[in-house]
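Part of the complex only, each chain left as placed.
We just call them A and B in the order they show up, numbering each chain from 1.
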Amino acid sequence: MKKPGTPFSISQGCTVSELAQKMGGTSFQARNLAHAVEIWSQMLEGDVTIFLGLAGAMVPAGMRQIMVYLIENRLIDCLVSTGANLFHDLHETLGRFHWQGSAQADDEELANSKTFRIYDVLTSEEEFDKTEQFVIDFSTKLELDRPYTTREFFFLLGNELSSQGNEEGILTAAAKANLPIYCPAPGDSVYGTALATAQVKLGNRLLFDVIKDVVEIVQIACSAPTTGVIFIGGGTPKNFIQQVELCGHLYDKALKGHEYAIQITTDSPQWGGLSGCTFEEARSWRKITPDAATVTVNCDATIALPIIVSALGERAAKVLQNRKKPSFTLGKELTIL
Amino acid sequence: MKKPGTPFSISQGCTVSELAQKMGGTSFQARNLAHAVEIWSQMLEGDVTIFLGLAGAMVPAGMRQIMVYLIENRLIDCLVSTGANLFHDLHETLGRFHWQGSAQADDEELANSKTFRIYDVLTSEEEFDKTEQFVIDFSTKLELDRPYTTREFFFLLGNELSSQGNEEGILTAAAKANLPIYCPAPGDSVYGTALATAQVKLGNRLLFDVIKDVVEIVQIACSAPTTGVIFIGGGTPKNFIQQVELCGHLYDKALKGHEYAIQITTDSPQWGGLSGCTFEEARSWRKITPDAATVTVNCDATIALPIIVSALGERAAKVLQNRKKPSFTLGKELTIL
């Protein structure tokens, strides 16, 4: 018992950075939230390649511009996402909206008015169809005689969107920043249904090389002096990033686990799944090093993420300017510069 | 679909009030958090008597000064609490600490070093014993020939602490502000074990009239033009405040339900308990009016409460000055002025 807690005291004009700092004096999940800011700051100060796993309907929930901020200011170096978030990003990049609704809506009525619900967010079926059609059209511009990594696909899509002068989003910002995006389950989203339509109706069989995705992300990890991970939710992105550390043999390198790890989750360990598992469990697999700086923030990411990134933005301005960034070219092959 | 979401955008020097406002443009629990600030603001602007139910180890977790702020600035009018929080408040008021520990501590080792753990908070058994002894000593100063409401007991205790010049805490601030505190289960906490010791070892049988507590809080509700509730966690405080609305007949008044309701909870409705139940369910009981402004924030209170109260403090300064406060004298009987 070395350090007494410091009760949170209310002060006028408190900034979010100060909020996070004051939370560091408290306990339970508020302290974990403050700790997450500290660990992310440490990653930014070190020579660390940062992977972010993004699951959950974060774009519909309003987290898209935070992701753009993370990419543009290089607070992360590689993004692994569910297909849905990347589709929802495309939807907004094309100028369409996610609408504020209610979790107590009458779903039969919504169905009749062709409105889709995502908890308390609404989307228009008609507008969704237009964005799906955009994906179909885009796919016809790609080569059919060779497979694409999901990384290349989303890079090309980001470039295409930028060239058309659309609103800035995750895909466009990542393409500009040469920041790779991986999507372990591209078929499980409207990208999947759009490309299935292209395959059946247009005979346009676009192939993803999802195994090469694995190869590439291992390559990135093997080329980094140190790695850190940030998980927003669990799902395929979390495991896809975690399993990298078991694959050093691909490039004859002894990967020993990520050295920094943050997860923001509403899942719990007792159900046994990978999404809710602790970083302690991850240590048994050596996905995380024994002495890694780790924290789990048990909180809805729509609350935790704005706080953490606002606090980082305030504190890390100087650090960010000097940050040594991993550089990639994102052509057919990923090349690490 | 009238209102599109506004993705959260990172800005420099963002204050907590701005944070909450920006969260209002997003969805999921961040929007609910923003909504809680709005509803509490509405309560402060109206002629509303505000009950706050406090459960969970909020004082050890660092929320004590926030409670003091709420009392001193009259953001609440009546507090219902578990005994534990009121004991932990006493502990800190007497100059002792809750210490920062780790949820992964070795508990056998802690037991051997006489250290108690509350998740990631530590307390010293020896120091706890001193605070328990303080309660025993205090109880010997009370009359034995009549029962006390818990409200009177904690009012007298707050006064006693103030008169001894201790640090300001919940009990002292509430006594000064004539703000009533109720504790539905006084035996279930160190107050209970201390007073049991007094009863067995000193023959000092202090009696609580826990039914008169019910009578008094109904009296408060019946004297209020409008009522609002804020629940930090569930437990006995939540139900104790909710059941008030079923008791208007005590004073021949037709109570129709609280008109404003906020709950911050990590529990869920699907388990069927009162702690996690929705305000929709409460409407069937008429504990909440049909058109009440209500919101549930599914979030650890150590995160939600600092944000909500910081935002309120920033926004509500003016409102607070003009707020018409319910006035009570807290003697043997509660008198509403």
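By definition in this document, contacts are C-beta pairs under 8 Å (C-beta built on N, C-alpha and C of every residue); 3 or more make two chains touch, one makes a residue touch a chain.
The structure displayed is predicted, hence computed values, not measured ones.
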item	value
Given 2 placed chains, full-complex copy number	4
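Everything that follows uses one rule, which is that only the chains that are shown with their structure count from here on.
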item	value
Relative orientation of copies chain A and chain B, as a Cα rotation angle in degrees, nearest 5	180
Centre-to-centre distance between chain B and chain A (centres being mean Cα positions), rounded to whole Å	38
Chain A to chain B touching residues, read off their complex	1-16, 19, 22-23, 25-31, 33, 60-66, 69, 92, 97-101, 104, 115, 119-122, 124, 280, 298-300, 302-304, 306-307, 309-310, 313-314, 317
